[in-house]
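All protein chains but one are shown at their positions in the complex.
Right, chain A next:
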Amino acid sequence: MPSDPAAVRAWAVAATVTDPEIPVLTIEDLGVLRSVEIADDGAVRVQLTPTYSGCPALDAMRDDVLLALTHAGYGDVRVDLVLAPAWTTDWMSEAGKEKLRTYGIQAPSGNAAARPAGPVRVQLAVKCPRCDSLNTRELARFGSTSCKALYECRDCLEPFDYFKVL
């Protein structure tokens, strides 16, 4: 979040853009909106960061930020993509994680920074977002989108998505 009041207003506009694949999450919740700056001549410069390298949602988010700001009256808008530092699920806001669970997707459990090095073959229990049971199992590590894995709950018997730790 910028400190300059003009940039804060532009940030608030950009922050209304949601993820096209998970529409309850804004790009601010995701940690994808990295910075918003306003130059002396009024030009707006926004930086976004990709979640997964090949995620097609990013192009849509980029267009949507451009449209939202243009619609709000900003004339000269530029949206840049930055890779460094690499996006991590640790940047997802607590509010965003709660919205995810309510939406039926379990939020990342644990921090990416805490992942052990080397081959990882142990998966921590993932809680069912529907009934909070820990009696779940992974059906597929790669789910409907790059960021998700597919699980099923053995208590309520519902399948659910899990937002993977990255």
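Operating definition for what follows: a residue touches a chain if its C-beta (ideal position, glycine included) is under 8 Å from a C-beta of that chain, and two chains touch if they have at least 3 such contacts; residues count from 1.
Following the convention adopted for this analysis, contacts and distances are computed from a predicted model.
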{"item": "Name of the absent chain as recorded in UniProt (options \"Cytochrome c-type protein\", \"Acetolactate synthase small subunit\", \"Ring-1,2-phenylacetyl-CoA epoxidase subunit PaaC\" or \"ABC transporter permease\")", "value": "\"Ring-1,2-phenylacetyl-CoA epoxidase subunit PaaC\""}
{"item": "Which of A:V24, A:L81, A:C131 or A:C156 contacts the chain that the document leaves out", "value": "A:L81"}
{"item": "Contacts of chain A with the absent chain, listed as residue ranges", "value": "13, 16, 45, 47, 50, 52-56, 59, 63, 66-68, 70-72, 80-88, 112, 118-121, 139-146, 150, 164, 166"}
